[in-house]
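Note that one protein chain of the assembly has been removed; the remaining protein chains are unaltered in position.
Chain naming follows the written order as A and B, and within any one chain the residues start at number 1.
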Amino acid sequence: MPTDRPIVTLMTDFGLRDTYVAQMKGVMTSQRPGVNIVDLTHAIPPQDIVAAAFQLDDAIDAFPPGTIHLVVVDPGVGTNRDILAVRSGGQFFVGPDNGIFSRILRRDQSAIVIAVDQSKFKRKAGSATFHGRDIMAPIAARLATFKREVSEVDLLQLGQPTRPMLLDATADIEPDLFENTEGRVIWCDHFGNLISNIKVGQRSDLPERADVSIGETEEIPVVRCYAETPRGSLLALIGSAGRLEVAVNGGNASERLNVGVGTSITLTCTPTEAADR
Amino acid sequence: MPTDRPIVTLMTDFGLRDTYVAQMKGVMTSQRPGVNIVDLTHAIPPQDIVAAAFQLDDAIDAFPPGTIHLVVVDPGVGTNRDILAVRSGGQFFVGPDNGIFSRILRRDQSAIVIAVDQSKFKRKAGSATFHGRDIMAPIAARLATFKREVSEVDLLQLGQPTRPMLLDATADIEPDLFENTEGRVIWCDHFGNLISNIKVGQRSDLPERADVSIGETEEIPVVRCYAETPRGSLLALIGSAGRLEVAVNGGNASERLNVGVGTSITLTCTPTEAADR
Partner (left out) sequence: MPTDRPIVTLMTDFGLRDTYVAQMKGVMTSQRPGVNIVDLTHAIPPQDIVAAAFQLDDAIDAFPPGTIHLVVVDPGVGTNRDILAVRSGGQFFVGPDNGIFSRILRRDQSAIVIAVDQSKFKRKAGSATFHGRDIMAPIAARLATFKREVSEVDLLQLGQPTRPMLLDATADIEPDLFENTEGRVIWCDHFGNLISNIKVGQRSDLPERADVSIGETEEIPVVRCYAETPRGSLLALIGSAGRLEVAVNGGNASERLNVGVGTSITLTCTPTEAADR
C-alpha cells in the first residue's frame, strides 16, 4: 500500500507550552503540503544533547525507510555551528552539528553527512533565535520532496560533505557476562523507570542469575517483565529498546529510590555453572 | 466526502515525556501508510484501568463509524493475558483483556470480542515489555486495512471469540429524581472539575431544584453552564459527557475543596411539587 506522504518526525526540547512546535509544522506544511508529521518527543531536557542522542536512536527503528527525523536541540542557535543533513540506514536526519547524531553516525560509517548551505533555505524575515523554524524545517521539507531513494547527488544539492561532531557520552556499555558491568542512568521515563546505557538486547542474552545494584540498593533481580514480580516490588529488566532498566511493578522506581539521570548502576552476572555450584 | 484514511485513536498511560507513543505511530504508519492517528489522551494515571474505561467510553461518540480505538493501559504486559479485538457500535477496539472495555461491552451485548492470535502479529525482535508497539499496533494496522464494513468473518481471521474481563467499578449510577443519589468522583480534569459516575444526560432531565454535596461542602446548586454563577462560585452542572460534575466558575474545584478521584458525591433532587410547597 504505497503512499506519497513522507513522514517527518520532530524531536525537540521545546516542551508543549508554546506554539514553537506548531510553527515548525506550519512551515513544513506550507512548503510541502501533505507531509505526515509525527512528534517523537518535545520533552528532551533543555539543551540536553546527550539525552536527545539516546532518545532518537532508541526510537527510529519503529519508522519506515525514507522517514526524515528533524531534531532541534540547539543551544548554539545563531552562532556559526553547522546544520547537518544525514542519510543513514535508509532514513534521513536534520539538525544542528552538536553531537545529537553521534550514536547514528558512529554505528554507520557509510552515512552521508552534509553541512547544509543555510542561505539556500533560510526563510525571509528569519530570526537569529529559531533556526528550527527558519532553516531546519525548510530543509526537512526539501528532503520530503525527494523520492524515497534519495541519491548522494540529491543530498549534495543541499551543501558540502563534512565531518560531524561526535560525543563520547552517548556510547553504550556492553554487559560483561562474567563480571560486574558499570553503567549509568541515561533517562527516567514517565513511569519512573530508570533506563541505563547498559545495552543487553533481551533477557535471554544474560545468564539466568543476574542482578543489579543502584544507589544504595543491591541485588535487584533481572526479570523478564514487570508483572513477573509482586506488585510494589523493585525489579530490573531489559526494556523495549534493549536497555537494562530498574523499575517498580505498579510503582515509580525513581521516586522510590530517589535517584535519576546520572546515577551509577551495576549489573552483576553469575555464570550458570557458578550459580549451580 | 469519502476517504480511504481510516482513523486510529490512541489512549495510553504513557505520558508525553518518552517516545513510546511515537514508536507505536511509527509501527502503524510503516504497516499501513496513510493511517490517520489521533491522540485521545496519554494521561491515564499509570495502570489505572478504571479511569481508562471511563475516558474511552466518554470520548468515542465524537468519532465516525469505522474508527479503531487502540488502548494501551497494560500492567500485565508480558504475562499470558489476552489481547482483544472488539467490534461494537460500528467502531473497533484493540487492547489488553483487563477490563478497559467493560463499559462498551456491558452496553452492547452484540459486540464481537476476539482473543487475538498474538503470534500472527508480533514484530520480529519484539519485546516482552512493550506489546503496545510490538503486537497491538500491528493489530490496529491490520484492522485499518479492512474496509469500513468489517464482517465477523474478517474479525475471526484475527483469533478466536472469547469472554472478556468486565470490571464492576466502571458502572454508572443513575440519578434518583426523588431521593439522594450517592456516587463518586471518577476523574479530575485539567480545569479541576470533579467529574462523577452519576450519569444524567442533560440539566433538563433533573427537577428545577437539585443540589450536590461533596466532601464537607453541601448545597451546591446544579446549574446549566459555568458562567451562570458569579465568578469564583462553586457550582455543579451536567458536563459534556452527561456526567454530574462539581466546578468553580473561573477557578479550580479540586484545589478549592482539596478533593479528587474517589471522593463521594451526593446529588439531592427536590421534586417540583415538593419545592413549590
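The criterion applied here is as follows: contacts are C-beta pairs under 8 Å (C-beta built on N, C-alpha and C of every residue); 3 or more make two chains touch, one makes a residue touch a chain.
Because the structure is predicted, anything quoted here is derived from the model rather than measured.
K.L.:
Touching the absent chain in the whole complex: find that residue among A:Gly76, A:Gly250 or A:Pro271.
P.N.:
Touching the chain that is not displayed is residue A:Gly76.
K.L.:
For the chain that got dropped from the picture, name the residues of subunit B it touches.
P.N.:
Touching the missing chain: residues 1-3, 5, 7, 9, 11, 16, 36, 38-43, 55, 58-59, 62-64, 67, 187, 189-191, 202-203, 224-228, 237-240, 242, 249-250, 252.
K.L.:
Where does subunit A touch the missing chain, residue by residue?
P.N.:
Answer for subunit A: residues 14-20, 22-27, 29-30, 32-34, 46-47, 75-79, 127-130, 133-134, 145 touch the chain left out.
Criterion: only the chains that are shown with their structure count from here on.
K.L.:
Provide the C-alpha centroid distance between subunit A and subunit B, rounded to the nearest whole angstrom.
P.N.:
That gives a centre separation of 31 Å.
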